[in-house]
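Just one protein chain is left out here, and the rest sit where they should.
We call the chains A and B, going by the order they appear; numbering starts again at 1 in every chain.
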Amino acid sequence: MSNDILILAEHLNGKLADITYELAGRAKALAGVFGGQAIAVVLGSGAKVLAESIGADSILYVDDPALAQFNPEAYSRVLTALIKERGPRVVMLGNTSMGMDLGSGLSVTTGLPFIAYVNGLATEGGALVATSQIYGGKIQAEAVPQGEACIVSCLAGAFPAEAGRGSAPVEQNASPVSLSDLKVKFVKLIEPQGGDVDITQQPILVSIGRGIGGPENIELAQELAEALGCAVSSSRPVTDAGWLPKTRQVGKSGLTVKPKIYLAFGISGAPEHLEGMRGAETIIAVNTDVKAPIFDVAHYGATCDILDLFPALTDKVKG
Amino acid sequence: MNIVVSIKQVPNLTDDLEINSDGTNVDLDALQYVLNEWDEHALEEAVLAKESAGGAVTVVGVDTTGELDGALHTALAKGADKAAKITGDYPRGTDSHTQAKLLADAIKGMSPDLVFTGVQAADDRDGQLGPMIAAHLGFPYVGVVTGVEVKGGAAIVHKEYAGGVMAEFEVALPAVIGVQAAHQPPRYAPVSKIRQIAKTAKIDEFAGGAAPGAGSTVRRMFKPVSAGHAEMWDGSPEEVAEKIVGLIKEKGLLKT
Partner (left out) sequence: MAVGLDKVKPENITEEKTLVVQGMDISGHWNRMFEQRVIWDYDLDNLEKVTNLPGGESLGWCYGCAKCTGVCPVDIVGDYSPRKIHRKTQTGTDLFTSPDLWLCTTCMNCLRVCPKEVDMIKIMPAVREQVVLAGSNVPPELQKAFEDTAKHGNPLGQPQRKRADWVKKAGVPVPIMKDLKRPVDTLWYVGSYPSYHPRGIDAASAAARIFNALGIDFGILGIEEKDDGDSQRLAGEKGLFEMLAEQNIATFSKYEFNRMVVTGPHEFNAFKNEYPKYGGDFKVSHYTRFLVEHLDKLKPLLKKPVNLKVTFHDPCYLGRHNGEYDAPRELLCAIPGLELVEMGRCRENGYCCGGGGGGMWLDSFTKEHTTMRLSERRVREAAEYGADVLAVCCPFEVSRFEDAAKSTGNDKLLVRDILELLDESMRG
């Protein structure tokens, strides 16, 4: 076993996702403590140029046509082989749509422990200590892997991306395993429907959550948005229920927004939502539950009823 | 077509979570357990797949609370055809590695074409069940799926990425799918129907084997201390509206 840290780079549509830099930055620091190297693993097809811009200690680029797009089965096979071959100290994945397809499965195929939802990594006397955010963000769990090596998946935004930018020497290899008989076949990417408002470009957002009650109340939010000259966005439950199109969804599986003012009405502040809006300049949250986690990231808050607040606010804005 | 839905019960997150006396876990005995909400979607997606492509749905879970029967009866009321539970010395909070192994062992004998499970659960500290069940069974896995269509021995699935982008995959069966959301909200099972079913339902029991364990030890659990908190505005909706408009004006963003 080596003292190296392997991180899995994520890319989509020819761009590296920020999580890649976040993992690379943290890996470099950890590798320093363990006395090994931070190695970024990039899987792709004709994507060497992508691999060149990661600030790890070195980059391992595996090239194969079957890796042109993310494929959980192909990635799992390649990573299992790489992990068994190189015996790294720690394998870091993103706790993302891609990472979640791989992490726990790799634990079974490699026999290494796996810790998910990690938002903190530390070392104590040469051992890794991983802190995970569980129970919807309400509890932090500090854990130590049994044995020297382990796999972790880290939440987006847990580590700073700046620390992982840069470049490093790239070693290009063919796939260590055959990828010819895959049962999972990538068919196509489906982009979200255009023609709707781009909420990432709005200076103000009137954002609604489950607290809006029902689709019949959305027009209250829309009237306010119109008066303010901005758009309505929402948390996941609203788009899942079909009350607003998916293009309005703010959060981990939606869009990340950084407006000057983010008005959160009836949004509780689940971690997946916070991921998408905590970078807003000013956050004002209104929720009848004084303990709602949104108030931990909001700058200002109130607990009045949003159905009364909307018309009052619209009047004052127009007035 | 044989569809298996793997479920688990998790603590009800609207309850107050308290840390136990040695600070290593949440006091799970004090909590009410409910069906993992992603498993509700998995069940709905399975019943929808059965309704359109034909077949039977079997729902299975590890009984860590002694109260799994209620969840199984509810699943039967929602359209599942068979229910099974894995019993043994598996307390509340049994780790995901153990549950995945137990479930895979039971599911193996069910000869499934498709295994649906919720993509994640609130207590999956040591990892999500889906990929582990798949690895034990030797089946392929695709997760964060919001739409499944079965066509001639394969499942066409839509996997969600951030920003509303989705990828379509064609997965040869048998396979395990981690469901993020069913393509309609989970149906309501009338309590009348659940009670009716509870009187006559037969639940298959599997005795579970050894627990592989999580592979990591929790040395401390604690409630996060928030870095900050909002400045709270009291008052009537009118008064709060006044303050909000004031702020918008201050930032020069009020259109006149």
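Heads up, the rule we're going with is that contacts are C-beta pairs under 8 Å (C-beta built on N, C-alpha and C of every residue); 3 or more make two chains touch, one makes a residue touch a chain.
Here the structure is a predicted model, which means the values were calculated and not measured.
Q: Considering the whole complex, which of B:N20, B:S52 or B:Q196 touches the chain not shown?
A: Selected residue, touching the omitted chain: B:Q196.
Q: Touching the hidden chain in the full complex, which residues of subunit B are there? Just list them.
A: Touch set of subunit B with respect to the missing chain: 14-16, 187-196.
Assume only the chains that are shown with their structure count from here on.
Q: How far is the middle of subunit A from the middle of subunit B, if each middle is the mean of its Cα atoms, in Å?
A: 19
Q: Going by the contact rule at the top, pick out the subunit B residues touching subunit A in the complex.
A: Listed in rising order, the residues of subunit B that touch subunit A are 11, 13, 17, 19, 26, 96-97, 100, 119-120, 122-132, 134-136, 140-144, 156, 158-172, 175, 178, 180-181, 185, 213-224, 226-238, 240-245, 247-248, 251, 253-255.
Q: Tell me, which parts of subunit A touch subunit B in their complex?
A: Contact set of subunit A toward subunit B: 12-13, 69-73, 76, 96-98, 100-109, 112-117, 130, 132-147, 150, 153, 182-192, 203-204, 228-229, 240-241, 246-247, 249, 252-256, 260-261, 263, 282-286, 290, 293-305, 308-309, 312-313, 315-317.
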